[in-house]
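Okay, structure first, notes after.
Other chains dropped; remaining ones untouched in position.
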Amino acid sequence: MTLARENLRDATPVAADRAARFAAEGLGKAFSGVPVLADVSFTLRAGEVLALLGENGAGKSTLSALIAGLLRPDGGTMRWEGRPYAPASPGEAMAAGIGLIHQEMRLLPDLSIAENVFAGRLPMRGGRVDRALMNQRARAQLQRLGLDVAPTQLVRRLRVAAQQQVEIAKALTQNARLLILDEPTAALGGAESERLFAQIEQLRGEGVSFLYISHRLEEIARIADRVIVLRDGALVARHDTARVPVSTLLRDMVGRSIERIFPPLAPPAAREVLRVEALCAARGAFRDIGFAVHAGEVLGIAGIVGAGRSELVRAIYGADRIASGRLLLEGKPQHIAGPRDAIRAGIVLVPEDRKGQGVLLDQSLARNLTLGNLDRLAPDGWLRPARLRRFAAALIARLGVKGRPEQAARALSGGNQQKMVIARWLARAPKLFILDEPTRGIDVGARAAIYHLIADLAGAGMAVIIVSSELEEVLGLSHRILVLSRGRQMGILDRAEADSVAVMRLATG
Amino acid sequence: AHAQQVGLAVANLQANFFNQIKQSVEAEATAKGVTVTTADAHGDSATQVNQIQDLITKGVKALIYIPAGATAAGVPVRDAHASHIPVVAVDRNAPDAPADTFIATDSVAAARTLGNYVCKITGGKGKVAIIQGQLGTTPEQDRNKGFNEALAHCPGLQVVAKQASKEWHQDEGFSIAQDMLQRHPDITVFFGRADALALGAAQAVKIANLDHKVVIVGFDGDTAGLLAVQNGTLAATMTQKTQYMGRLALDSALRLAAGQKVAKIQLQPADLTTQANVGPFIAQHP
Amino acid sequence: MSATAPAGPAQGFLRRRIAGAQGPLVGLIVLCVAFSLASPVFLSLRNALNVIDQITVLGILAIGMTGVIVIGGIDLSVGAILALATMTMGWMSRDFALPFPLCIALALLAGAAAGLVNGLLVTRARLPAFIATLTMMSVARGLANLTTDGEQVVGFPDWFTRLSTVRHFGVLSITVTLFIALALAATVFLNFRAGGRSLYAIGGSAEVARLAGIAVRRLTLLVYVMSGLLAAVAGIALAARLDSAQPSDGLGYELDTIAAVVIGGASLAGGVGGIGGTVVGVLIIGVLHNGLNLVGVSPFVQQVVIGLVIAAAVTADTLRRQEG
């Protein structure tokens, strides 16, 4: 069946439908009366990459959901390959040739990689699922994306980045003629992103169209043909080339210009906050790690995907067990048996997997924000609802989260959920603030705000560790950079000597 | 030499009546040096068929079968007979495959006796509420039949309420009686088709603070039922000879296993038990 | 987006409590109106008191079960633990002639201990709650039977049975008062104590809760211990009500209890639920049985009707939520 579709596409002359393949006319969508998209119109040609930009909560994912049949528009029309198009279900959209990589990863943890890739369209032979073909095709696609794993492995065992790659493979094997990629690179490192771009290039050559959503503006010029920008649900800018200065894009998105993304950093104090000695993971993800972080210092941890960075910070936080080694906080050895101990000692962590580790999706913002702060908000154990609400409202205002305290976290855009997880810890004024992939899925404006926030925290004497797959972020924000490769500490670079070449040399060593 | 092995398949040990018989069989077996293997079907016939299959595999020489389920299943009897194992049925007998001997209380007669007694002590007048056992079961049907026969001769006793329980449980008896009294506060007689149901009704009457006396009668002669008769909570119950039936069942099983003849049906009378004669029953259950 | 005027805290609290149980509450009211029309004796103080009497045991069990379901667990052993507690009490009193208050204390201890084992099986042996409590259901029922070899125990002190039979001021017996007090305490705990609030976080996602510093294991243990303890309390209330203890006490109550909590709006997936809804759920079950008995519906028809009403009550709630 899938094979037949493939043939069909090959038979279609690419040049013949160079005209608008997809068109949206006046699309609108509201959630419980609150408009989220209003009067959005644009077209997409065959073999074109159209970048869709906008702040967190601007409506990008909602727009994708309308096109992919997850949601139905309240108003407006769509046309697909010249015919009116109004998908009633994701299945219809897929059948029409439109595929989507959802921003929130949507995989089935207890199924194999291959079954995830081919969920809903398993290759059949003689009335049976053709596992051999399925595994082989999944492996081939993943290898092209730079992930070399057995396709029979359960997805549950994969880390976030690998899961994202599986998600991409799922979309790329659909043989769709329009692929919507909603922040596909948010969890990826540079090398993996490059692999993805190469794939996009190739498919574009075959006539596939892309709607590409990303907060990494530097990617836009790299792969997009044209750009459209959403602000508060309205289409505010159209650029017929992707060679638009980043500052212009920023102004389109935010409505004002942003002077500098990375704030200046004050020099750190001499006082040591955290010292790690000969730390080895219980599961072997890293070994023999030793470093110190000082008050007012931002320590970046760099490395390619799977280097053991997340494992390291989780171990420091007590979320995973260590086999050996010592942790000293302000010179005193600590026994940290779990996150609870870490928090009491003044260490907090913003975990990398927002959905699985950070957010209670079905509970209100207020509950999510007060989580982890109840001991302080209710020192005697008694909660005062008014106080909790004020607390939540204050944090929402402080980080500019788009949402109301009583709203369920699930209804927030991805970036806003991330802000909420960071906001949770702000009120605690910890000694050591660890952020694992802090700006995943966060828009540029908010990103700058978070960078400034981190700088402020450091300026106030806090020690900060950030783990990020975006090299630029580590380079721009850290006093020093610790580089990991396959669980080994390759070295610590000073801000002065650190550049992308130096870091990558260590990281791949 | 190996001691004689006897299998005892009990319907449901959660019911005091069956548990009494089981204890009696086991006590008698200990006295005679016989090994008894007991299985509890928790009221499910299918489970019981499985258990009897296992007892047969185990090699019991005779089977005491207290059927579970609404009415007795014939399959276990046929299975046992196919393996040449004699079967003693207690309390209920399978109509399509009767056991070698059947030991039970003559429930119809006993319920009639009880009905006549109620007629006598109420002076033949009153409003009767009946809390039935599980509908469709043999004991429920027999007790219904006997009691109705007695009522037919006592026209002043009028049945105003009749409600079935699902599992003969005391708390069901309580709630049903409470709701009956809510609807008919003038009830003067409660007949619980088992002592547990009657005791539940007694509690309901107690907290209802009625301005008239209510006669409550049960059936079975459970441990709790007898004590309740003694302290006047129940006016009467029909005491089934559980201890005797247990001993008789083991005796019959051993005799059948030894190839001796045993009467096909051994019906036992139940004793009308009132405050006047309850004492000895409490000391030594018949 | 911000059209909702913030209500005063107290008013908001009440409104939210009621809102949480709204769908089932509507069902309960419809039920009461229907029975009032069908039976002249339904709508009376005395019958209302009867209903409350009749739901006390289920209600106490359901309080404990609410906590368990909020954290995303399940407790199949409540009926068996109830029996273990009543039989412990009866056995100690009958065969060891211990002072009766001590017997009650031992019964409570037995319930809490069984709950603790449940909790340890879940947190330490990492058994699914379903299996852990299924185990306890079988073991506790077996032990309850073993105490007296399956015999019932009767003859409790007078003061003990009066706990459930004497209606003080003509209204509330001690056991009913206890139930109401426990329900209030649980409401306060779940809504106003940090520990209670944390249960919802655990039910939402145990991993998120753990990473946010919540003592997931300790609270899980606490919840199962409380469920066991409350099952013992329910058992004592039942024994007082029946003036006897028997190993078959509480047989099959686990399903009724879970049903009451779920009818009250809790989700077996965890993170949702509350005592308000649970009490409404328990009342729906109680009123249904009582009303159908008063109307004089046969037990077989009752089974059919009860099923349909439960479905209707929960459907109403589901539809309302979809709109909202």
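The chains carry the letters A, B and C, assigned in the order they are written, with residues numbered from 1 in each.
Convention: a contact is a pair of C-beta atoms (placed from the backbone, for glycine too) under 8 Å apart; a residue touches a chain by one contact, two chains touch by 3 or more.
All values derive from a computational prediction rather than experimental measurement.
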| item | value |
| --- | --- |
| Assembly formula (labels as shown, counts from the whole structure file) | A x1, B x1, C x2 |
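We adopt the following convention: only the chains that are shown with their structure count from here on.
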| item | value |
| --- | --- |
| Topology of the chain contact graph, where touching chains are joined (line, ring, star, complete, other) | line |
| Mean-CA-position distance for chain C and chain A (Å) | 43 |
| Separation of mean Cα positions, chain B and chain A [Å, integer] | 70 |
| Whole-Å gap between the CA centroids of chain B and chain C | 33 |
| Two or more partner chains touched - positions in chain C | none |
| Where chain A touches two or more other chains, by residue | none |
| Partner chain C, residues of chain A touching it in the complex | 34, 317, 319, 338-340, 342-344, 349, 351, 356-363, 367, 370-372, 374-375, 377-378, 381-383, 385-386, 389, 404, 406, 424 |
| Of all residues in chain C, those that touch chain A in their complex | 1-2, 4, 6, 9, 12-13, 191-195, 197-198, 200-201, 204-205, 207-215, 271-272 |
| Residues of chain B touching chain C in the complex | 13-16, 19, 22-23, 135, 161, 163-167, 169-171, 174-176, 178-180, 182-183, 199-200, 203, 206-207, 222-224, 227-228 |
